[in-house]
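Structure below; questions to follow.
A protein chain is absent from this complex, but the other protein chains hold their places.
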Amino acid sequence: MAEKILMKGNEAIAISAIRNGVDGYFGYPITPQSEVMETLMKEKPWETTGMTVLQAESELSSINMVYGGASCGKKVMTSSSSPGISLMCEGISYIAGAELPCVIVDVMRGGPGLGTIQPSQSDYFQAVKGGGHGDYHCIVLAPAYAQDMYDFVDWGFELAFKYRNPVMILADGIIGQLMEKVELHPAKPRRTAEEILEAAPWATTGKPAGRARNIITSLSLDANTQEDFNRKLLAKYDAIRESEVKYSEYLTDDAEYVFVAFGCSARICEAATDILREEGIKAGLIRPITLFPFPEKEISRLAGRVKSMMSIELSLGQMVEDVRLAADGQCPVGFYGRQGGNIYTPEEIVSEFKKFNNLK
Amino acid sequence: MENQDIMKPENIVYKKPALLTDNVMHYCPGCSHGTVHKLVAEVIEEMGIQDRTIGISPVGCSVFAYNYIDIDWQEAAHGRAPALATAVKRLCPDKYVFTYQGDGDLASIGTAEIIHACSRGENIVVIFINNGIYGMTGGQMAPTTLLGMKTSTTPYGRDPKLNGFPLKITEMLAELDGTAYITRQAVHTAAAARKAKNAIRKGFEYSAKDIGLSFIEIVSTCNSGWKLSPVEANEWMVGHMFAKYPLGDIKDVLK
Partner (left out) sequence: MKEEIIIAGFGGQGVLSMGKILAYSAIMQDLEVTWMPSYGPEMRGGTANVCVIISDRKISSPIITKYDTAIILNQQSMDKFEEKVKPGGLLVYDPSGITRFPVRKDITICSIDAIEVAAEIGNAKVYNMAVLGAYLKMRRALRMENVVKGLEKSIPARYSDLIQKNREAIEKGMERVMITSETE
(Lines give C-alpha, C1' and ligand atoms only; values in the text may rest on other atoms or scores of the structure.)
Protein backbone atom coordinates (compact mmCIF):
# COMPACT_ATOMS: atom_id res chain seq x y z
CA MET A 1 0.00 0.00 0.00
CA ALA A 2 1.23 3.46 -0.84
CA GLU A 3 2.61 5.44 2.06
CA LYS A 4 0.32 8.24 3.25
CA ILE A 5 1.94 11.39 4.55
CA LEU A 6 0.46 14.59 5.93
CA MET A 7 2.07 17.41 4.02
CA LYS A 8 1.60 20.90 2.69
CA GLY A 9 0.90 21.35 -0.99
CA ASN A 10 4.25 23.08 -1.35
CA GLU A 11 6.04 20.22 0.40
CA ALA A 12 4.23 17.76 -1.88
CA ILE A 13 5.76 19.50 -4.91
CA ALA A 14 9.25 19.07 -3.46
CA ILE A 15 8.84 15.47 -2.34
CA SER A 16 7.25 14.57 -5.66
CA ALA A 17 10.17 16.09 -7.56
CA ILE A 18 12.63 13.93 -5.64
CA ARG A 19 10.54 10.77 -5.95
CA ASN A 20 9.75 11.23 -9.64
CA GLY A 21 13.30 11.40 -10.89
CA VAL A 22 13.58 15.14 -11.42
CA ASP A 23 17.18 16.09 -12.27
CA GLY A 24 17.23 19.70 -11.13
CA TYR A 25 15.33 22.39 -9.27
CA PHE A 26 16.31 26.07 -9.52
CA GLY A 27 14.43 28.62 -7.45
CA TYR A 28 14.34 31.90 -5.63
CA PRO A 29 12.48 32.51 -2.35
CA ILE A 30 9.06 34.14 -2.47
CA THR A 31 5.98 33.80 -0.28
CA PRO A 32 3.77 31.74 -0.34
CA GLN A 33 5.84 28.95 -1.91
CA SER A 34 9.23 29.09 -0.18
CA GLU A 35 8.58 25.67 1.41
CA VAL A 36 9.27 24.07 -1.98
CA MET A 37 12.96 24.95 -1.98
CA GLU A 38 13.24 24.72 1.82
CA THR A 39 11.93 21.15 1.72
CA LEU A 40 14.29 20.22 -1.10
CA MET A 41 17.30 21.67 0.73
CA LYS A 42 16.31 19.84 3.91
CA GLU A 43 15.89 16.53 2.06
CA LYS A 44 19.34 16.82 0.38
CA PRO A 45 18.37 14.80 -2.72
CA TRP A 46 21.85 15.28 -4.22
CA GLU A 47 22.97 12.65 -1.70
CA THR A 48 20.26 10.17 -2.68
CA THR A 49 18.93 10.52 -6.23
CA GLY A 50 21.66 12.90 -7.38
CA MET A 51 19.13 15.66 -8.01
CA THR A 52 20.60 19.18 -8.25
CA VAL A 53 18.97 21.88 -6.12
CA LEU A 54 20.18 25.46 -6.43
CA GLN A 55 19.06 28.78 -5.00
CA ALA A 56 19.54 31.29 -7.80
CA GLU A 57 20.16 35.02 -7.43
CA SER A 58 16.81 35.94 -9.00
CA GLU A 59 13.84 34.48 -10.81
CA LEU A 60 15.46 35.68 -14.04
CA SER A 61 18.37 33.44 -13.30
CA SER A 62 16.35 30.48 -12.04
CA ILE A 63 14.18 30.29 -15.18
CA ASN A 64 17.31 30.56 -17.34
CA MET A 65 18.94 27.76 -15.35
CA VAL A 66 15.82 25.78 -16.21
CA TYR A 67 16.41 26.71 -19.87
CA GLY A 68 20.01 25.49 -19.67
CA GLY A 69 19.11 22.26 -17.90
CA ALA A 70 16.15 21.52 -20.16
CA SER A 71 18.40 22.06 -23.18
CA CYS A 72 20.44 19.10 -21.95
CA GLY A 73 17.32 16.89 -21.93
CA LYS A 74 17.17 16.90 -18.14
CA LYS A 75 13.95 16.99 -16.14
CA VAL A 76 14.24 20.43 -14.56
CA MET A 77 11.78 22.68 -12.79
CA THR A 78 11.33 25.86 -10.83
CA SER A 79 8.66 27.33 -8.61
CA SER A 80 7.66 30.86 -7.71
CA SER A 81 4.72 33.10 -7.00
CA SER A 82 3.08 35.78 -9.11
CA PRO A 83 5.66 38.64 -9.07
CA GLY A 84 8.43 36.10 -9.57
CA ILE A 85 6.57 34.53 -12.48
CA SER A 86 6.31 37.99 -14.05
CA LEU A 87 10.11 38.17 -13.98
CA MET A 88 10.34 34.69 -15.47
CA CYS A 89 8.09 35.48 -18.40
CA GLU A 90 11.01 36.38 -20.64
CA GLY A 91 12.58 33.01 -20.00
CA ILE A 92 9.28 31.16 -20.39
CA SER A 93 8.82 32.73 -23.81
CA TYR A 94 12.34 31.61 -24.80
CA ILE A 95 11.66 28.12 -23.44
CA ALA A 96 8.44 27.92 -25.47
CA GLY A 97 10.28 29.29 -28.51
CA ALA A 98 13.12 26.79 -28.16
CA GLU A 99 10.54 24.02 -27.53
CA LEU A 100 12.04 22.91 -24.24
CA PRO A 101 10.28 20.66 -21.72
CA CYS A 102 10.12 21.86 -18.13
CA VAL A 103 7.74 22.32 -15.21
CA ILE A 104 7.09 25.73 -13.64
CA VAL A 105 5.04 25.96 -10.46
CA ASP A 106 3.16 29.21 -9.75
CA VAL A 107 1.66 29.43 -6.27
CA MET A 108 -0.40 32.53 -6.98
CA ARG A 109 -0.72 35.54 -4.66
CA GLY A 110 -2.62 38.78 -5.13
CA GLY A 111 -1.48 41.57 -7.44
CA PRO A 112 -0.85 43.70 -9.40
CA GLY A 113 2.60 44.86 -8.32
CA LEU A 114 3.88 43.66 -5.01
CA GLY A 115 0.24 43.03 -4.14
CA THR A 116 -0.36 40.76 -1.20
CA ILE A 117 1.06 37.47 0.02
CA GLN A 118 -2.48 36.13 0.43
CA PRO A 119 -3.92 33.62 -2.00
CA SER A 120 -5.34 34.67 -5.34
CA GLN A 121 -6.16 33.31 -8.78
CA SER A 122 -5.54 36.53 -10.65
CA ASP A 123 -2.76 35.17 -12.85
CA TYR A 124 -5.02 33.06 -15.03
CA PHE A 125 -4.41 35.43 -17.94
CA GLN A 126 -0.66 35.40 -17.39
CA ALA A 127 -0.51 31.61 -17.27
CA VAL A 128 -3.07 30.73 -19.93
CA LYS A 129 -2.82 33.60 -22.38
CA GLY A 130 0.93 33.96 -22.55
CA GLY A 131 2.63 36.22 -20.03
CA GLY A 132 5.74 36.53 -22.14
CA HIS A 133 5.97 37.80 -25.70
CA GLY A 134 5.10 35.98 -28.89
CA ASP A 135 2.58 33.39 -30.02
CA TYR A 136 2.97 30.62 -27.46
CA HIS A 137 1.15 28.61 -24.85
CA CYS A 138 2.18 26.85 -21.69
CA ILE A 139 0.23 23.74 -20.84
CA VAL A 140 -1.46 24.84 -17.60
CA LEU A 141 -2.53 22.41 -14.87
CA ALA A 142 -4.68 23.58 -11.95
CA PRO A 143 -4.30 21.54 -8.76
CA ALA A 144 -6.99 21.66 -6.07
CA TYR A 145 -5.59 19.24 -3.48
CA ALA A 146 -2.18 18.59 -1.94
CA GLN A 147 -2.39 15.22 -3.70
CA ASP A 148 -2.71 17.07 -7.02
CA MET A 149 0.43 19.03 -6.21
CA TYR A 150 2.21 15.70 -5.79
CA ASP A 151 0.71 14.02 -8.85
CA PHE A 152 0.93 16.96 -11.26
CA VAL A 153 4.73 17.15 -11.11
CA ASP A 154 5.07 13.77 -12.80
CA TRP A 155 2.10 14.38 -15.10
CA GLY A 156 3.61 17.75 -15.97
CA PHE A 157 6.94 16.24 -17.03
CA GLU A 158 5.13 13.58 -19.05
CA LEU A 159 3.27 16.28 -21.00
CA ALA A 160 6.35 18.53 -21.19
CA PHE A 161 8.45 15.86 -22.87
CA LYS A 162 5.59 14.53 -25.00
CA TYR A 163 5.10 17.96 -26.57
CA ARG A 164 8.49 19.63 -25.92
CA ASN A 165 6.61 22.43 -24.20
CA PRO A 166 6.75 24.22 -20.83
CA VAL A 167 4.11 23.09 -18.35
CA MET A 168 2.85 25.39 -15.62
CA ILE A 169 1.26 24.10 -12.44
CA LEU A 170 -1.01 27.00 -11.51
CA ALA A 171 -1.70 26.66 -7.80
CA ASP A 172 -2.66 29.25 -5.21
CA GLY A 173 -1.66 30.15 -1.68
CA ILE A 174 -4.37 27.95 -0.18
CA ILE A 175 -3.33 24.78 -1.99
CA GLY A 176 0.31 25.59 -1.28
CA GLN A 177 -0.20 26.14 2.43
CA LEU A 178 -2.83 23.60 3.46
CA MET A 179 -1.79 20.17 4.68
CA GLU A 180 -3.56 17.06 3.49
CA LYS A 181 -3.02 13.36 3.18
CA VAL A 182 -0.74 12.62 0.25
CA GLU A 183 -0.26 9.10 -1.07
CA LEU A 184 3.27 8.52 -2.28
CA HIS A 185 3.33 6.35 -5.37
CA PRO A 186 6.35 4.12 -6.00
CA ALA A 187 9.43 6.24 -6.67
CA LYS A 188 10.88 6.55 -10.17
CA PRO A 189 14.63 6.76 -10.74
CA ARG A 190 16.22 9.62 -12.64
CA ARG A 191 16.81 8.95 -16.33
CA THR A 192 20.12 7.45 -17.34
CA ALA A 193 22.27 9.12 -20.01
CA GLU A 194 21.01 6.53 -22.54
CA GLU A 195 17.39 7.19 -21.62
CA ILE A 196 17.95 10.93 -22.06
CA LEU A 197 19.38 10.36 -25.54
CA GLU A 198 16.27 8.35 -26.39
CA ALA A 199 13.77 10.78 -24.83
CA ALA A 200 15.52 13.92 -26.08
CA PRO A 201 17.66 13.27 -29.16
CA TRP A 202 17.58 17.03 -29.77
CA ALA A 203 19.37 17.81 -26.49
CA THR A 204 22.81 19.39 -26.17
CA THR A 205 24.60 16.44 -24.65
CA GLY A 206 27.91 17.00 -26.43
CA LYS A 207 28.29 16.41 -30.18
CA PRO A 208 29.68 12.98 -31.03
CA ALA A 209 31.27 12.35 -34.42
CA GLY A 210 28.57 11.29 -36.81
CA ARG A 211 25.69 13.48 -35.75
CA ALA A 212 25.01 17.08 -36.65
CA ARG A 213 25.42 19.53 -33.82
CA ASN A 214 22.35 20.14 -31.68
CA ILE A 215 21.46 23.80 -31.35
CA ILE A 216 18.86 25.08 -28.90
CA THR A 217 17.65 28.47 -30.06
CA SER A 218 14.50 30.48 -30.60
CA LEU A 219 16.05 32.78 -33.18
CA SER A 220 15.11 32.83 -36.86
CA LEU A 221 15.58 36.11 -38.67
CA ASP A 222 14.03 34.87 -41.91
CA ALA A 223 10.33 35.75 -42.09
CA ASN A 224 9.22 32.53 -43.74
CA THR A 225 11.25 30.35 -41.41
CA GLN A 226 9.73 32.10 -38.41
CA GLU A 227 6.22 31.83 -39.80
CA ASP A 228 6.68 28.13 -40.55
CA PHE A 229 7.86 27.66 -36.99
CA ASN A 230 4.83 29.53 -35.63
CA ARG A 231 2.57 27.27 -37.70
CA LYS A 232 4.35 24.24 -36.33
CA LEU A 233 3.70 25.54 -32.80
CA LEU A 234 0.05 26.08 -33.66
CA ALA A 235 -0.24 22.50 -34.88
CA LYS A 236 1.27 21.36 -31.59
CA TYR A 237 -1.18 23.46 -29.56
CA ASP A 238 -4.07 22.07 -31.62
CA ALA A 239 -2.89 18.54 -30.88
CA ILE A 240 -2.73 19.42 -27.18
CA ARG A 241 -6.27 20.86 -27.36
CA GLU A 242 -7.46 17.66 -29.01
CA SER A 243 -5.86 15.16 -26.65
CA GLU A 244 -5.03 16.58 -23.27
CA VAL A 245 -8.15 18.33 -21.91
CA LYS A 246 -8.90 17.21 -18.36
CA TYR A 247 -11.73 18.28 -16.09
CA SER A 248 -14.00 16.89 -13.41
CA GLU A 249 -17.73 17.24 -12.97
CA TYR A 250 -19.81 17.21 -9.81
CA LEU A 251 -23.57 16.59 -9.96
CA THR A 252 -23.84 17.99 -13.49
CA ASP A 253 -25.96 15.09 -14.83
CA ASP A 254 -29.26 16.69 -13.88
CA ALA A 255 -27.94 20.18 -13.09
CA GLU A 256 -29.93 23.25 -14.08
CA TYR A 257 -27.18 25.62 -12.93
CA VAL A 258 -23.45 25.03 -13.20
CA PHE A 259 -20.49 26.60 -11.40
CA VAL A 260 -17.20 26.77 -13.28
CA ALA A 261 -14.20 27.02 -10.98
CA PHE A 262 -10.61 25.77 -10.75
CA GLY A 263 -8.17 25.13 -7.90
CA CYS A 264 -9.29 26.00 -4.40
CA SER A 265 -12.37 27.76 -5.79
CA ALA A 266 -13.63 24.48 -7.24
CA ARG A 267 -13.61 22.95 -3.76
CA ILE A 268 -15.45 25.89 -2.26
CA CYS A 269 -17.99 25.70 -5.09
CA GLU A 270 -18.45 22.00 -4.43
CA ALA A 271 -19.50 22.86 -0.87
CA ALA A 272 -21.79 25.62 -2.25
CA THR A 273 -23.31 23.07 -4.63
CA ASP A 274 -24.07 20.77 -1.67
CA ILE A 275 -25.83 23.60 0.17
CA LEU A 276 -27.94 24.43 -2.90
CA ARG A 277 -28.80 20.78 -3.46
CA GLU A 278 -30.00 20.53 0.16
CA GLU A 279 -32.33 23.40 -0.62
CA GLY A 280 -33.63 21.52 -3.67
CA ILE A 281 -31.81 23.68 -6.23
CA LYS A 282 -30.19 21.56 -8.92
CA ALA A 283 -26.68 23.00 -8.97
CA GLY A 284 -23.56 21.35 -10.35
CA LEU A 285 -19.89 22.09 -10.87
CA ILE A 286 -17.37 21.68 -13.64
CA ARG A 287 -13.73 22.02 -12.60
CA PRO A 288 -11.22 22.56 -15.40
CA ILE A 289 -8.12 20.60 -14.38
CA THR A 290 -6.25 21.73 -17.48
CA LEU A 291 -6.66 25.47 -18.07
CA PHE A 292 -4.74 25.24 -21.32
CA PRO A 293 -6.12 23.25 -23.03
CA PHE A 294 -9.45 24.58 -21.73
CA PRO A 295 -12.47 22.22 -21.60
CA GLU A 296 -14.35 24.25 -24.21
CA LYS A 297 -16.41 21.41 -25.66
CA GLU A 298 -17.60 20.20 -22.27
CA ILE A 299 -18.59 23.69 -21.14
CA SER A 300 -20.33 24.30 -24.46
CA ARG A 301 -22.26 21.02 -24.06
CA LEU A 302 -23.37 21.98 -20.54
CA ALA A 303 -24.21 25.55 -21.61
CA GLY A 304 -26.63 24.11 -24.16
CA ARG A 305 -28.82 22.56 -21.51
CA VAL A 306 -28.54 24.56 -18.25
CA LYS A 307 -30.35 27.72 -17.17
CA SER A 308 -27.11 29.55 -16.35
CA MET A 309 -23.42 29.20 -15.53
CA MET A 310 -21.32 31.10 -13.07
CA SER A 311 -17.53 31.43 -13.05
CA ILE A 312 -16.17 31.74 -9.53
CA GLU A 313 -12.59 33.00 -9.25
CA LEU A 314 -10.30 34.76 -6.78
CA SER A 315 -9.86 37.56 -9.34
CA LEU A 316 -11.74 40.36 -11.04
CA GLY A 317 -12.90 37.93 -13.71
CA GLN A 318 -10.41 36.21 -15.98
CA MET A 319 -11.40 32.61 -16.72
CA VAL A 320 -14.98 33.85 -17.14
CA GLU A 321 -13.93 35.19 -20.56
CA ASP A 322 -13.11 31.69 -21.71
CA VAL A 323 -16.30 30.32 -20.14
CA ARG A 324 -18.32 32.91 -22.09
CA LEU A 325 -16.48 32.04 -25.31
CA ALA A 326 -17.22 28.37 -24.76
CA ALA A 327 -20.85 28.98 -23.78
CA ASP A 328 -21.18 31.18 -26.87
CA GLY A 329 -24.44 32.77 -25.83
CA GLN A 330 -26.25 29.50 -25.16
CA CYS A 331 -26.92 30.51 -21.55
CA PRO A 332 -26.19 33.51 -19.33
CA VAL A 333 -22.72 33.37 -17.72
CA GLY A 334 -22.28 35.15 -14.41
CA PHE A 335 -19.19 35.88 -12.36
CA TYR A 336 -18.31 36.30 -8.73
CA GLY A 337 -14.84 36.95 -7.40
CA ARG A 338 -12.91 38.19 -4.38
CA GLN A 339 -9.49 39.81 -4.26
CA GLY A 340 -6.75 40.88 -1.92
CA GLY A 341 -6.53 37.57 -0.13
CA ASN A 342 -10.18 37.60 0.84
CA ILE A 343 -11.61 34.19 0.22
CA TYR A 344 -15.29 33.53 -0.37
CA THR A 345 -17.11 31.04 1.80
CA PRO A 346 -19.52 28.47 0.39
CA GLU A 347 -22.42 30.46 1.94
CA GLU A 348 -21.24 33.65 0.23
CA ILE A 349 -21.17 31.88 -3.13
CA VAL A 350 -24.67 30.51 -2.53
CA SER A 351 -25.89 34.02 -1.81
CA GLU A 352 -24.24 35.48 -4.96
CA PHE A 353 -25.55 32.56 -6.99
CA LYS A 354 -29.11 33.32 -5.86
CA LYS A 355 -28.70 37.01 -6.64
CA PHE A 356 -27.49 36.24 -10.16
CA ASN A 357 -30.27 33.76 -10.81
CA ASN A 358 -33.05 35.71 -9.07
CA LEU A 359 -33.67 32.83 -6.68
CA LYS A 360 -34.73 33.10 -3.08
CA MET B 1 54.79 25.31 -60.72
CA GLU B 2 51.00 24.94 -60.66
CA ASN B 3 48.84 25.70 -57.63
CA GLN B 4 47.89 22.01 -57.46
CA ASP B 5 51.55 21.16 -57.02
CA ILE B 6 51.92 23.54 -54.10
CA MET B 7 48.70 22.45 -52.31
CA LYS B 8 50.09 19.22 -50.90
CA PRO B 9 49.70 18.09 -47.30
CA GLU B 10 53.44 18.32 -46.65
CA ASN B 11 53.39 21.98 -47.63
CA ILE B 12 50.57 23.02 -45.30
CA VAL B 13 51.76 25.50 -42.66
CA TYR B 14 48.34 26.84 -41.62
CA LYS B 15 44.75 25.64 -41.93
CA LYS B 16 41.28 26.36 -40.76
CA PRO B 17 40.53 24.47 -37.55
CA ALA B 18 38.45 21.35 -38.23
CA LEU B 19 35.81 22.55 -35.80
CA LEU B 20 35.15 25.78 -37.66
CA THR B 21 32.22 25.17 -40.00
CA ASP B 22 32.12 26.29 -43.63
CA ASN B 23 29.31 28.79 -42.91
CA VAL B 24 30.19 32.27 -44.11
CA MET B 25 30.70 34.44 -41.05
CA HIS B 26 28.41 37.44 -40.72
CA TYR B 27 31.06 39.45 -38.87
CA CYS B 28 32.43 42.62 -40.43
CA PRO B 29 35.91 42.42 -41.95
CA GLY B 30 38.41 43.34 -39.24
CA CYS B 31 36.19 42.29 -36.33
CA SER B 32 37.90 40.38 -33.52
CA HIS B 33 35.08 37.80 -33.21
CA GLY B 34 36.35 35.73 -36.14
CA THR B 35 39.79 35.39 -34.59
CA VAL B 36 38.43 34.51 -31.16
CA HIS B 37 36.07 31.91 -32.66
CA LYS B 38 39.05 30.33 -34.38
CA LEU B 39 41.01 30.21 -31.12
CA VAL B 40 38.13 28.60 -29.25
CA ALA B 41 37.69 26.04 -32.03
CA GLU B 42 41.41 25.24 -31.99
CA VAL B 43 41.46 24.77 -28.21
CA ILE B 44 38.46 22.41 -28.26
CA GLU B 45 39.96 20.49 -31.16
CA GLU B 46 43.41 20.23 -29.59
CA MET B 47 41.99 19.13 -26.25
CA GLY B 48 39.87 16.53 -28.05
CA ILE B 49 36.71 17.57 -26.19
CA GLN B 50 34.30 18.26 -29.06
CA ASP B 51 31.90 15.58 -27.81
CA ARG B 52 32.00 16.93 -24.25
CA THR B 53 31.74 20.66 -24.88
CA ILE B 54 28.58 22.75 -24.73
CA GLY B 55 28.74 26.40 -25.76
CA ILE B 56 26.30 29.10 -24.72
CA SER B 57 25.94 31.97 -27.16
CA PRO B 58 24.65 35.40 -26.14
CA VAL B 59 22.53 38.12 -27.66
CA GLY B 60 24.72 40.52 -29.55
CA CYS B 61 26.96 40.15 -32.60
CA SER B 62 28.01 36.67 -31.53
CA VAL B 63 24.38 35.49 -31.28
CA PHE B 64 25.14 33.21 -34.24
CA ALA B 65 28.33 31.75 -32.76
CA TYR B 66 26.52 28.42 -32.97
CA ASN B 67 26.71 28.59 -36.75
CA TYR B 68 30.49 28.60 -36.76
CA ILE B 69 31.89 26.13 -34.21
CA ASP B 70 30.90 22.52 -34.69
CA ILE B 71 29.76 21.63 -31.18
CA ASP B 72 26.40 21.53 -29.34
CA TRP B 73 25.17 25.02 -28.54
CA GLN B 74 22.48 26.77 -26.55
CA GLU B 75 21.40 30.28 -27.45
CA ALA B 76 20.62 32.30 -24.31
CA ALA B 77 18.40 35.30 -23.71
CA HIS B 78 20.27 38.61 -23.42
CA GLY B 79 22.66 38.49 -20.45
CA ARG B 80 21.52 35.11 -19.11
CA ALA B 81 24.23 32.84 -20.52
CA PRO B 82 25.95 32.29 -17.12
CA ALA B 83 22.64 31.03 -15.68
CA LEU B 84 22.29 28.50 -18.49
CA ALA B 85 25.92 27.46 -18.12
CA THR B 86 25.48 27.05 -14.36
CA ALA B 87 22.68 24.55 -14.83
CA VAL B 88 24.43 22.70 -17.65
CA LYS B 89 27.63 22.25 -15.66
CA ARG B 90 25.84 21.26 -12.45
CA LEU B 91 23.60 18.76 -14.23
CA CYS B 92 26.39 17.45 -16.51
CA PRO B 93 29.60 17.86 -14.47
CA ASP B 94 31.62 15.78 -16.93
CA LYS B 95 31.06 18.33 -19.70
CA TYR B 96 33.11 21.40 -20.62
CA VAL B 97 30.82 24.41 -20.56
CA PHE B 98 31.61 27.91 -21.78
CA THR B 99 29.73 31.11 -22.44
CA TYR B 100 30.71 33.57 -25.14
CA GLN B 101 29.43 37.06 -24.33
CA GLY B 102 29.89 40.65 -25.38
CA ASP B 103 30.15 43.70 -23.14
CA GLY B 104 26.50 44.71 -23.44
CA ASP B 105 25.35 41.18 -22.70
CA LEU B 106 27.75 40.46 -19.84
CA ALA B 107 28.54 43.84 -18.29
CA SER B 108 25.16 45.54 -18.64
CA ILE B 109 21.99 43.46 -18.75
CA GLY B 110 23.70 40.32 -17.45
CA THR B 111 25.69 41.71 -14.52
CA ALA B 112 23.69 39.80 -11.90
CA GLU B 113 24.11 36.51 -13.74
CA ILE B 114 27.88 36.85 -14.24
CA ILE B 115 28.56 38.11 -10.72
CA HIS B 116 26.63 35.28 -9.08
CA ALA B 117 28.04 32.60 -11.38
CA CYS B 118 31.50 33.87 -10.37
CA SER B 119 30.50 34.10 -6.72
CA ARG B 120 29.19 30.54 -6.68
CA GLY B 121 32.43 29.38 -8.27
CA GLU B 122 30.75 27.62 -11.17
CA ASN B 123 33.26 25.45 -13.03
CA ILE B 124 32.69 27.11 -16.37
CA VAL B 125 34.67 29.24 -18.82
CA VAL B 126 33.51 32.72 -19.78
CA ILE B 127 34.87 34.36 -22.93
CA PHE B 128 34.15 38.09 -22.66
CA ILE B 129 34.47 40.20 -25.80
CA ASN B 130 34.96 43.83 -24.79
CA ASN B 131 34.83 46.27 -27.69
CA GLY B 132 33.23 49.13 -25.78
CA ILE B 133 30.13 49.27 -27.94
CA TYR B 134 26.86 47.56 -28.88
CA GLY B 135 27.76 46.22 -32.29
CA MET B 136 24.68 44.34 -33.38
CA THR B 137 22.13 47.06 -32.59
CA GLY B 138 24.12 49.66 -34.44
CA GLY B 139 26.83 51.12 -32.23
CA GLN B 140 25.21 52.35 -29.02
CA MET B 141 27.07 53.07 -25.76
CA ALA B 142 28.11 50.01 -23.78
CA PRO B 143 29.02 49.94 -20.07
CA THR B 144 32.66 49.65 -21.17
CA THR B 145 32.55 52.61 -23.60
CA LEU B 146 35.48 54.92 -22.82
CA LEU B 147 34.94 58.50 -21.61
CA GLY B 148 34.70 60.86 -24.56
CA MET B 149 34.04 57.99 -26.97
CA LYS B 150 31.38 58.71 -29.58
CA THR B 151 28.60 56.20 -30.11
CA SER B 152 25.10 56.51 -31.54
CA THR B 153 23.71 57.15 -28.05
CA THR B 154 26.65 59.32 -26.97
CA PRO B 155 26.97 61.36 -30.18
CA TYR B 156 28.99 64.05 -28.37
CA GLY B 157 31.17 61.55 -26.55
CA ARG B 158 30.58 59.69 -23.31
CA ASP B 159 30.14 62.25 -20.54
CA PRO B 160 30.40 60.83 -17.00
CA LYS B 161 27.83 63.32 -15.71
CA LEU B 162 25.35 62.15 -18.30
CA ASN B 163 26.38 58.55 -18.92
CA GLY B 164 28.42 57.41 -15.91
CA PHE B 165 31.85 55.82 -16.03
CA PRO B 166 33.27 52.83 -17.92
CA LEU B 167 32.80 49.59 -15.97
CA LYS B 168 35.92 47.54 -15.29
CA ILE B 169 33.93 44.42 -14.58
CA THR B 170 36.86 42.05 -14.98
CA GLU B 171 38.70 43.59 -12.02
CA MET B 172 35.48 43.42 -10.02
CA LEU B 173 35.04 39.73 -10.74
CA ALA B 174 38.63 39.02 -9.68
CA GLU B 175 37.61 40.11 -6.19
CA LEU B 176 35.11 37.26 -5.95
CA ASP B 177 36.23 34.13 -4.11
CA GLY B 178 34.61 31.82 -6.66
CA THR B 179 36.84 32.83 -9.57
CA ALA B 180 39.93 30.76 -10.35
CA TYR B 181 41.47 32.49 -13.34
CA ILE B 182 40.90 36.01 -14.56
CA THR B 183 42.81 37.42 -17.46
CA ARG B 184 42.59 40.17 -20.07
CA GLN B 185 43.90 39.47 -23.57
CA ALA B 186 43.65 40.81 -27.12
CA VAL B 187 43.95 39.31 -30.62
CA HIS B 188 45.25 42.25 -32.67
CA THR B 189 48.63 40.64 -33.44
CA ALA B 190 49.74 37.06 -34.00
CA ALA B 191 51.65 37.13 -30.72
CA ALA B 192 48.63 38.47 -28.83
CA ALA B 193 46.40 35.82 -30.43
CA ARG B 194 48.81 33.07 -29.33
CA LYS B 195 48.70 34.39 -25.76
CA ALA B 196 44.93 34.64 -25.89
CA LYS B 197 44.69 31.05 -27.10
CA ASN B 198 46.87 29.86 -24.22
CA ALA B 199 44.60 31.74 -21.84
CA ILE B 200 41.49 30.14 -23.34
CA ARG B 201 43.10 26.71 -23.08
CA LYS B 202 44.03 27.35 -19.46
CA GLY B 203 40.42 28.35 -18.78
CA PHE B 204 39.09 25.10 -20.26
CA GLU B 205 41.65 23.08 -18.33
CA TYR B 206 40.85 24.84 -15.06
CA SER B 207 37.15 24.24 -15.59
CA ALA B 208 37.77 20.50 -15.20
CA LYS B 209 39.67 20.98 -11.92
CA ASP B 210 36.73 22.02 -9.72
CA ILE B 211 38.49 25.21 -8.64
CA GLY B 212 36.01 27.82 -9.85
CA LEU B 213 35.22 30.03 -12.78
CA SER B 214 37.69 31.08 -15.47
CA PHE B 215 37.13 34.42 -17.13
CA ILE B 216 38.94 35.48 -20.26
CA GLU B 217 38.33 39.04 -21.40
CA ILE B 218 39.38 39.80 -24.96
CA VAL B 219 39.72 43.53 -25.60
CA SER B 220 38.39 43.71 -29.13
CA THR B 221 37.79 46.03 -32.03
CA CYS B 222 34.51 47.04 -33.62
CA ASN B 223 35.73 48.94 -36.62
CA SER B 224 32.18 49.35 -37.99
CA GLY B 225 30.88 50.75 -34.74
CA TRP B 226 34.00 52.78 -34.14
CA LYS B 227 33.80 54.08 -37.74
CA LEU B 228 37.43 53.18 -38.42
CA SER B 229 39.22 50.96 -40.89
CA PRO B 230 40.41 47.61 -39.45
CA VAL B 231 43.98 48.84 -39.21
CA GLU B 232 42.97 52.15 -37.61
CA ALA B 233 40.71 50.27 -35.21
CA ASN B 234 43.61 48.14 -34.02
CA GLU B 235 45.73 51.23 -33.52
CA TRP B 236 42.95 53.03 -31.67
CA MET B 237 42.45 50.01 -29.43
CA VAL B 238 46.14 49.90 -28.52
CA GLY B 239 46.23 53.64 -27.93
CA HIS B 240 43.01 54.04 -25.99
CA MET B 241 41.35 50.81 -24.87
CA PHE B 242 44.54 49.27 -23.41
CA ALA B 243 45.06 52.34 -21.21
CA LYS B 244 41.75 51.69 -19.46
CA TYR B 245 41.79 47.91 -19.92
CA PRO B 246 45.44 46.81 -19.54
CA LEU B 247 46.32 43.33 -20.77
CA GLY B 248 47.61 40.50 -18.59
CA ASP B 249 46.60 38.00 -15.94
CA ILE B 250 44.67 39.52 -13.03
CA LYS B 251 44.16 36.40 -10.95
CA ASP B 252 45.34 32.79 -11.09
CA VAL B 253 44.64 30.65 -8.03
CA LEU B 254 47.08 27.97 -9.18
CA LYS B 255 50.01 30.37 -9.30
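Going in written order, the chains are labelled A and B, and every chain counts its residues from 1.
Operating definition for what follows: a residue touches a chain if its C-beta (ideal position, glycine included) is under 8 Å from a C-beta of that chain, and two chains touch if they have at least 3 such contacts.
What you see is a predicted model; the values in this text were computed from it and never measured.
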| item | value |
| --- | --- |
| Shown chains that the omitted chain touches within the full complex | A |
| Selected from A:L6, A:A193, A:L316 or A:L359 as touching the chain missing from the view | A:L6 |
| Options A:A17, A:A127, A:C264 or A:V323, residue touching the unrepresented chain | A:C264 |
| Among A:E57, A:D135 or A:E180, residue touching the chain not depicted | A:E180 |
| For chain A, residues in touch with the removed chain | 4-6, 32, 118-119, 173-174, 177-181, 264, 267-268, 270-272, 274, 341-347 |
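Note that in this section only the chains that are shown with their structure count from here on.
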| item | value |
| --- | --- |
| Residue numbers on chain B that touch chain A, as the complex places them | 50-54, 56, 63, 66, 70-77, 80, 83-88, 90-92, 95, 112-113, 115-116 |
| In the complex with chain B, residue positions of chain A that touch it | 23-24, 26, 52, 54, 56-58, 60-62, 64-69, 71-72, 74, 76, 90-91, 94, 98, 204-209, 213-219 |
